[in-house]
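Complex shown without one protein chain; remaining protein chains in place.
For clarity, chains are labelled A, B and C in written order, and residue numbers in each chain start from 1.
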Amino acid sequence: MDVTIFLQLVISGLLIGFVFSLIAVGLTLIWGVMDILNFAHGDFLMLAMFSAFLMFANLGVDPVFSLPVIVGLLFFVGLLTFRLVIKPVLGYHALIALLATFGLSIFIRNVVLFFLGPDFRVINQSVLAGKRISFLGLHLSLPQLVSAIGCVLITYVVYLFISKSKFGRALRATALDKDTALLMGINTNRVFALTFGLGAACVGAAGGFLVNFYYVFPEVGLNFAILSFVIVALGGFGNIGGAFLAGILVGLVENIGGFFVGPEFKYTLVFILYLIVISLRPKGLFGW
Amino acid sequence: MQNDKNFYIIFSIILIFMAVAPLVIQNTHFQHLLIMLLLFATLSQAWNLIGGYAGQVSFGHAVFFGIGSYAAMAPLTHWGLTPWVGMLIGGVVAIIVALIIGVPVFRLKGHYFAISTFAVAEVVRELFTNWEWVDGPIGLDAPVLEQGFYNLMFYKNKLPYLYIVLVFFFIMMLLTFRMERTRMGYYFRAIKQRPEAAQAMGVHISKYKQYALMMSAFFTAICGALYGLYILHIEPATVLSLDISIKIVLITALGGTGALWGPLLGSIILIPLQEYSRIWLGGTGKGIDLILLGALIVLICIYEPRGIVGLLKRFNFQKGKN
Amino acid sequence: MAVLEAKDVSMYFGELAALKEINLSVEQGEILGLIGPNGAGKTTFFNCATGFLTCTRGDIFFKGQNITRVPGHRVCHIGICRTFQIVQSFSEMTVLENVMMGAFCRHPNTSNSMHSAQDILDFTGLADKRDQIAGSLTLADQKRIELARTIATEPDLILLDEVMAGLNPAETEEAIELIKKIHQKGLTIIVVEHVMEVIMNISHRIAVFDSGELIVEGPPEKIVRDERVIQAYLGEEYHA
Partner (left out) sequence: MKKSIILALFLILLLGISSAVSAAEEVEVALLYPLSGPLTEAGKRMKSVYEVAAEVINGSYDIQGVPYAKSEGIPGLNGAKITVKFYDTQGSPEVGKAETERILQEGTAKLIIGAYQSAVSKPTSFVAERHKFPFLCAVSSSAALTERGLKYFFRVAPTDFHDSRMFFNFLDDMRKQGKKVENVAIVYEKTEFGVHAMKEVKKRVDESKGIYQVVADVPYAFKSTDVNAEVLKIKAAKPDVIIHATLFSEMTLFAKTYENLGVKSNANLSFCGGYQNPKFASQLKDTVEGYMGSCTFAEDFIRKKAQLKTINEMYKAKTGMNLDGIAMEGFTTLFVAVDAFSRAKATDPESVTQALRTTELVIATLPGKGVKFDENGQNIWIDSTMSQIQKGEYKVVWPSDWATTAMVWPMRP
């Protein structure tokens, strides 16, 4: 067994794991605070990727620079989703929220299909694309490296925001007990709305990074969404640190496990890992 | 009891309708629609036992569905065994799998439970994808055998399929209706609402969850077998997919979870909506049909978050007042 | 013979001792009051006695039978039933169905259970609300439903966890009446309550918990004069 191959596996696993982390952080915020499984999460990712792509293709803005716009846009999409779709179903059976976001997911995906067509698109001439750093026979692709660093930074910012800011305290209080938070004078609807926006903004940032090295088409979000559901559960619902570490863990298992056991089993390994963890720790790795 | 009488009247109307309508309208596609509608109503009712009544939301019912369809199809393809026996085998295997899954999984709460069922389903799908005997990812095609009840194959006409599915739908509905009125039915609902209080009332929670899952698994497997025998081609990517698991959940949620009529109402809305939006607006490659479908689902949720059952109740209530 | 007897019962959550070597017994037909500041271990004691928790050390006997390790759902069949501090009615069921849930413990058949539940509804004065959804009723009514449901299991011993918390004086009065009425049917009762007047009024004997320890027990008139009790309560006030 070649050592460089193994190191490369670890590096590649980490690089993709950080992206998983950020996607999962967006999901865990919404899921943890509002107890709503956002089925349209993957479609938010797709929206972000498409926006970045369109800005690149039509305005010539490199994805690196359009990132703040994308994040803002997705924050707005999140707010809008909350206002129009989530708020009316709050307080009813959790499955109705699931159903509503499922409908939304189909809707978004096909509206994009209608206007932008089904084609796969790739950004191949951006500032980052195609460049890589090589040393000792190891390779780090620049887009992935930048994405990974960006994802870590943003996750950390979100983490600080939630644990230190006033809004973060309100958010945590709401997550623990909505009714009590309401009694304490917290405007829970506002907290929910902002949480949804924040969750969407996270996945927006992830999409903005991902577009540098991933193809875009209307159905692109689904694979990531499914994986992020598992990551969120693995890390413990509503736990940002948990989602972050679980994302990395999944990236590593997928790469290293996939290599040794067989690539067709790599997602299976992730699911088995989840089942093992959950049977030892019923509330996830870092659940409270 | 007034309630019971009402049920039997409505139920008879539906059964007679479902039995007579396809005779009046000799349109195979319409018959196909009714078959799918009844199949998914039965399937969702099976899910409703565990997910609706007992409140344990499973995203992994494709496991039982897939086991059922493979159990009917594999022995049929390899040994020519009558699918009726295969169906029964599938049901029994599904119960055993439910027992195995249930023990560790029922310790989990809420979403952890849901995601675990999904994870189990994905692992099982991967097992089938790598199982040579059932041709891995290629799946199984039903061999061309003599038509008839023994092989459960009818080429010329869809009516036999329709009536067979109708019989299972009848059994499922009646069973659920009777169950609602037994101690078990009350226990399921109690577990869903207040598990601790239920325990204080002497309810063995994990045992009853297990009962619910086993019943649910059995009937889901039966439906899986019927599906396989009807479509005549099964593969892990369809019968063991997340799509199937989700569709079952969504139909029930749309109709009303934990409600007797919920699954039927959900599939009466969703299945024709899917079929006819595709027929009338599909084929363009632009997804107009699905835009409409998605928007309608969202609107239904916003307008009536209790599901269609809630809508009907509201409708009746207002009428009563006037 | 004692209906319920706790011998050296200790309960630890990790390092934290919720109960420390509790020795307590309740006689047939007695109303025992449990008082003590928040976190004193009253609810933990209930949880141990009803199989919701298994105590770390010690044994609990019910009519001489060791029930320390009997699982929660069996306890009800043996003849012990409880209510909850935070109201736990089956909020989507009707009042009748709530009570039937208790009656199923003895009457597996639905119609028998319904008859039995109907009797209980008459007894507890809930008959006119029989078909209303429990979740739509007032707190007082929901607590009453819990009581009704509890006695529907036909227990020998009931454990009531703050059934009067949050009620107004008139409702409290009614609740006291009901508890006394239940007691007259021959049930043994353990009551946890914060409202002192209430507990003094109905209890035959009172046990005081503080920080997981049983600090004193005796008749009400003795308890009110006890230094340690006053201190425990004053202490709580200081901390609050």
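Here, a contact is a pair of C-beta atoms (placed from the backbone, for glycine too) under 8 Å apart; a residue touches a chain by one contact, two chains touch by 3 or more.
All of these numbers come straight from a predicted model, not from anything done at the bench.
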| item | value |
| --- | --- |
| Chains in view that touch the one left out, judged over the entire complex | A, B |
| Identified contact with the non-displayed chain, of A:S105, A:Q144 or A:T174 | A:Q144 |
| Of A:L113, A:I186 or A:A200, the residue in touch with the unshown chain | A:L113 |
| Residues from chain A at the interface with the omitted partner, ascending | 2, 5, 8-9, 12-13, 16, 20, 110, 113, 117-122, 124, 130, 132, 134, 139, 141, 144, 213-215, 217-220, 222-224, 227, 254-259, 262-264, 266-267 |
| Chain B, residues in touch with the chain not shown (by the definition above) | 6, 9-10, 13-14, 17, 21, 25, 27-30, 32-34, 36-37, 129, 136-139, 141, 155, 231-233, 235, 237-238, 261, 265, 268, 272, 275-276, 278-279, 282-285, 287, 289-290, 312-313, 315-316 |
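Simple rule for what comes next: only the chains that are shown with their structure count from here on.
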| item | value |
| --- | --- |
| Where chain A and chain C overlap in contact partners, by chain label | B |
| Chain A and chain C: spacing of chain centres that average the CA atoms, whole Å | 48 |
| Rounded Å distance, chain B centre to chain C centre (Cα mean) | 43 |
| Between chain A and chain B, centroid-to-centroid distance (C-alpha), Å | 31 |
| Touch list for chain B against partner chain C, complex | 181-183, 186-187, 189-190, 193-194, 196-205 |
| Chain C - residues contacting chain B, complex | 50, 52, 71-77, 81-84, 88-93, 97, 100-102, 104-105, 108-110, 113, 146, 149-150, 153 |
| Chain A contact footprint on chain B (complex, rising order) | 57, 104, 107-109, 111-112, 114-116, 118-120, 122-123, 126, 129-130, 242, 246, 249-250, 252-254, 257, 285-288, 290-291, 293-298, 300-302, 305-307 |
